[in-house]
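With one protein chain removed, the remaining protein chains of the complex are shown where they sit.
Naming follows writing order (A and B), and every chain is counted from residue 1.
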Amino acid sequence: MKQFISVHDVTDINALVKKALAYKANPLTDKNLGVNKRIGLLFLNPSLRTRLSTQVAAQNLGMEAIVFNVDKEGWALEFEEGAIMSGNKAEHIKDAAPVLGSYFDILCIRTFPSLKNREDDYSELYISQFIKYCGVPVISLESATLHPLQSLTDIITMTEHAPAHKPKVVLTWAPHVKTLPQCVANSFAQWVNAWDGKAEFVITHPEDYELSEQFTKGATITHNQDEALKDADFVYVKNWSTFNDYGKIYANDPKWMLTEEKLKLTNNAKVLHCLPVRRNVELSDEVLDSANSIVTQEAANRVWAAQAVISEILQRGE
Amino acid sequence: MKQFISVHDVTDINALVKKALAYKANPLTDKNLGVNKRIGLLFLNPSLRTRLSTQVAAQNLGMEAIVFNVDKEGWALEFEEGAIMSGNKAEHIKDAAPVLGSYFDILCIRTFPSLKNREDDYSELYISQFIKYCGVPVISLESATLHPLQSLTDIITMTEHAPAHKPKVVLTWAPHVKTLPQCVANSFAQWVNAWDGKAEFVITHPEDYELSEQFTKGATITHNQDEALKDADFVYVKNWSTFNDYGKIYANDPKWMLTEEKLKLTNNAKVLHCLPVRRNVELSDEVLDSANSIVTQEAANRVWAAQAVISEILQRGE
Partner (left out) sequence: MKQFISVHDVTDINALVKKALAYKANPLTDKNLGVNKRIGLLFLNPSLRTRLSTQVAAQNLGMEAIVFNVDKEGWALEFEEGAIMSGNKAEHIKDAAPVLGSYFDILCIRTFPSLKNREDDYSELYISQFIKYCGVPVISLESATLHPLQSLTDIITMTEHAPAHKPKVVLTWAPHVKTLPQCVANSFAQWVNAWDGKAEFVITHPEDYELSEQFTKGATITHNQDEALKDADFVYVKNWSTFNDYGKIYANDPKWMLTEEKLKLTNNAKVLHCLPVRRNVELSDEVLDSANSIVTQEAANRVWAAQAVISEILQRGE
């Protein structure tokens, strides 16, 4: 693996899942693989699980991990080619990226969308510029449109709970109080669609909350949440802001919150969420505190997803 | 030791002190004890000594330490059960804690009191919720009402300077410009009272600055600072805000500052303070720069206190 930006960087999803679960069983089995290698974790936005799980994964492989909160500890970066830098951006990515590449063997970066300019966000300007100029393998810790480490984790977690039959996987929109990116939903859709016919995949959301077809193509899409939930084996709950009239909150109907009542429509479904979750807004306490919720296991699995990916990149070309 | 939240988690104070002093003499003697174990240091409030000394202590035991400033690098946490999370708290402790517990073998947390609601603060809601949900041993890096690593350090430092006779230990209130918690004073009182009849213990403060009897019971309490200081072997200087009319600054009489003049009343006492100290407000330059001050040694000892505690927790059940 040469980089990890989307599912397109993965040749065999199930092999990667298998590798991750092997690390879960034996975390330190490749403790020497990354010795004297260094991984940089660059954050242009806040993070808890992603930062800690990737740091832990790197340590499990014997690597030295250095975290750098670019905005808080450094300064604002410029990404536009040809910019006359007389404003508040102190450094251009063309200068910062190759220097960072010289200090690290692998670079991980988190950079959120503006949610203001869809064209810019969906062109993935920031992470693309970073990849173009840094000269070392890049792992996305969530970019403007995708969150592949989360999606790999989600596939791992569903694999652990796989029923005997081909499962019905439902991605459902949920209410929220903030304007959130489409990344997690896009990425989940991209991965489940690429997951080799392993699931029946349904996406449900209110009108006006359509996601980009670029990622959803292959899924059944409905505005009827009850219908979608029927006989579901896995329910993935997530809020996102509008894609078409970009970055808005339209109707925020509390009826879309996942409750115990709604869970009865499912096949005793396991419930996933990438966290952080707004309790009693996105999901009810009853659901989150029930045996149906596997959100903690899912978040714990972030370590093994990251470890499998870093391992693949360390072993590239071997 | 299963956790370290207060003196009640310690079965033998003097044995723990002895262990700490053994580490001071040979810092790396247990360099392999924590190999492939990971400790998380979570800060909801700023820290210098506590953060660095605990990190150093963990490294001395061969552990990988990861620091995470929850508020600055992550987001605000919700602690109330049943909260409808439509405000500015992005994640509930019920969801964050078990995930953090899955990434670490030991978790350390610092969380200050609000100083607004005494009942909430003195119920130790934050650290209790954290312990309840994280599933791994927890070390307090200072909570709403106590600061046990500091108090253990204080006992260690007094042990190093113990006179032949049973020492007189005086905790004296000092003026300050900010509204401070009662933690350090509460905790010092709790530990000295539990210290097995090793000291004569006097607390002195202006009227209205009574501490909770829960911690002071066993000590002699007086509003006459001169009388308290008489023949003292150790003087512990610390400001705190009011406990009864909670979280206020009443009279802030500069006469309560510890000066060289006042030190003459003592038995050439050693002076302690947890730092940071406001020079010429809490203590005069003359005292801090004199041979009587052992505040630097005390702060340096924070490493050995933390190392003894982490070691005990690593060895629990053996």
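For the reader, a short list of remarks on this structure follows.
Following the convention adopted for this analysis, a residue touches a chain if its C-beta (ideal position, glycine included) is under 8 Å from a C-beta of that chain, and two chains touch if they have at least 3 such contacts.
Here the structure is a predicted model, which is why all the values come from computation and not from measurement.
The chain not shown here is touched by just one of B:Lys72, B:Lys132 or B:Lys217, and that residue is B:Lys72. Here the missing chain is touched by one residue of A:Leu48, A:Leu61 or A:Leu100, and it is A:Leu100. Across the entire complex, the residue among A:Asp30, A:Glu78 or A:Glu142 in touch with the chain not shown is A:Glu78. Across the interface with the omitted chain, chain B contributes residues 28, 31, 43, 46-49, 51-53, 55-56, 59, 69, 72, 177, 275-281, 285, 288-289, 295-296, 299-300, 303.
Touch with the hidden chain on the side of chain A covers residues 36, 38, 40, 64, 66, 68, 70, 72-75, 78, 82-87, 90-92, 94-96, 98-100, 102-103.
The working rule: only the chains that are shown with their structure count from here on.
Centre-to-centre, using mean CA coordinates, chain A is 39 Å away from chain B.
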